[in-house]
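One chain of protein is taken out of this complex; the other chains stay put.
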Amino acid sequence: MMRAFLTPRFAGMLALALVIAVLPAVLQNNFQFDIAIRVAFNAIVVIGLNLLIGYTGQISLGHAGFLGLGGYFSAITVTTYGWPPAVAMVVAAVIVGALAFVIARPILRLKGHYLAMATLGLGIIVSIVLNQESWLTGGPDGMSVAPFSIGGYELTTQKQWYWVAGGLLLLATWLSLNLIDSPVGRALRAVHGSEVAAEVVGVDTTRFKVLVFVVSAVFASVVGSLSAHYVMFLSPVYAGFFHSVELVIMVVLGGMASTFGAIIGAAILTSLPQLLTVLEDYEHMIFGLIMMLVMIFLPKGIVPSLQGLLRRGTK
Amino acid sequence: MLGEFIQYLFSGLTNGAIYALVGLGFALIYNASHVINFAQGEFVMLGGMNTVFLMAAGLPMPVAIMLAVIITAIVGLALEKLAVEQTKNATVVTLIIITIGAGIFIRGAAQVMFDKSFHTLPPFSGDAPLNVLGATITPQTLWVLGITIVIVAALQWFFTRTLLGKAVLATSHNPLAARLVGVNVQFILLLSFGLSAALGAIGGVLITPISPTNFEVGIMLGVKGFSAAILGGLGSGFGAIAGGLILGLIEAYTAGYISSNYKDAMAFVVILLVLFFMPSGLFGKRGTDRV
Partner (left out) sequence: MSLLEVRNLSKEFGGVHAIDDLSFTINPGTIHSIIGPNGAGKTTLFNLVTGVYTPTSGEVLFQDEPVTGKKPYQLASRGMSRTFQNLQICMNMTALDNVMVGRHLHLNTRFLPSLFRLPFIVKGDKAAREMCTELMAMVGLEHYRDWDADSMPYGALKRLEIARALAAEPKLLLLDEPAAGLNDTESRELDEVIKKVARNGVTVVLVEHDMKMVMEISDHILVLDYGRKLAEGTPAEVRKNPDVIAAYLGNVA
């Protein structure tokens, strides 16, 4: 009975819950809370993206497009048309999920760099449209977004958002861990490991690739909506190429095929630039250098590489 | 009417030639290592920026250009030696992230060593406009097109007529087999990075008189060059060139006849359509996996 509780997944969830619960006592100012909230939001997106990239072996260089679509749908319907934010968020997720479903099948026939190109292209197209259609989106200057409210209760303080973000992160982690450790999760990993082997044992690989693509898009859409309400401002840069690449870096740096790796990756990449601003002009140089060094010395990403070292140490 | 059409043709081909050079760089490195070098665009930036600053330091233009290309080539070699070669048994994804990091590093270094402003170079032979079939073009355009043609021809000769070039081709088809017949694959990889960097730098020098350079131009150029290489079919040098020119033309004609705001979007729409019908690009290898 005790052994069931000491499984890595339970220990990990517990550690995460503890960190989330204890962190507010450590964080000193609004700025740090803001980073924590943004880490949590990014982590949720990256957990979803990791399912696609790390576990199923696909690639998406345009995932910020889904963030943008979710965000702008919420922003526009709530701020301009007065929709209830919770409804807008759910509808956005459904629409983005449907969109992802429609493009998934043709796009996922592509492999490797061609798939990367297609997702890159789609992401850029989304951000260009968001940029150009300023009558709707406010264009490159962005648009202000009404705060999130549900049943008359408005989320305005950082503390409130912190608990929302933290709670959702815990939920996303649990869902992701569940999925990985199930027949569906094994099918996804098999698609990555050997698509033809998966096919001959009965895995409809196309269906599963589409499934995980849609799931990761929905994760992104939800975060996009919530982020827009949290920051109360949204600009097309949020859906842009840089953001998409950042998300992929978070997946790879933290560790592919590792839910906790996704969280670590998000944490590091969200907070590192803040730490590096002290270096002013040298910020980008050092950032690039850190990226290269991490990948050279920990090629599987931080969490899997450290896990590997630990295992070899105990063998 | 015709004049306008020809105008767009030239501007499309001019930009397209630069995309082609960047795309070629992608293709070269991909062929040697199956890695996509996302720092490729930065080589273009380094070519232009280095030339600007070397000239500002007093060097005559031809010397500055040569030195800039050499410096950039060295950066390419350093990237391979210090970053790519250090990763043993890395997956392609890891290497891609390393090159992205390298790109960020190079941009950051450029920001520090140069500055954040836009810079331009004097055109090679003046800027007296020429009239071609009703279109007004600058002599620099002819330089870009002319030198690109010369480079492509030189590369063609290199790959088909020299032993080293053939070794590079062999490595691209089957690295293991190449190694077994005595090809130094590590050296080929080094050479590919150096050559790609030089190609990018030359592109940067050629285009800066027309389109000012700045420490960030590499990003979008990298994306366009990658798109060119994919459109043409990854692994095909000829495809990269064709892809680059096509991309340039789509942009120019979209900007001219439809809307300049959507020129980039249109390019990507076309690429997506091509990939939908030809999943390996226009001239890419279409193979069945052996199981």
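A and B label the chains in the order they appear, each numbered from 1.
Just so we're on the same page, contacts are C-beta pairs under 8 Å (C-beta built on N, C-alpha and C of every residue); 3 or more make two chains touch, one makes a residue touch a chain.
Small disclaimer: the values here were computed from a predicted structure and weren't measured.
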Omitted-chain contact residue, chosen from A:124, A:187 or A:250: A:187
Omitted-chain contact residue, chosen from A:14, A:197, A:279 or A:309: A:197
Residues of chain A (touch criterion as defined above) contacting the omitted chain: 57, 175, 178-179, 181-187, 189-190, 192-194, 196-205, 211, 215, 257
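The rule we apply is simple: only the chains that are shown with their structure count from here on.
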Chain A residues touching chain B - in the complex, by the definition given at the top: 53, 59, 106, 109-114, 116-118, 120-122, 124-125, 128-129, 132, 196, 241, 245, 248-249, 252-253, 256, 281-292, 295-296, 299-300
In the complex with chain A, residue positions of chain B that touch it: 30, 36, 83, 86-87, 89-94, 97-98, 100-109, 111-112, 223, 226-227, 230, 234, 261-262, 264-265, 268-269, 271-272, 275-276, 279-281, 284, 289, 291
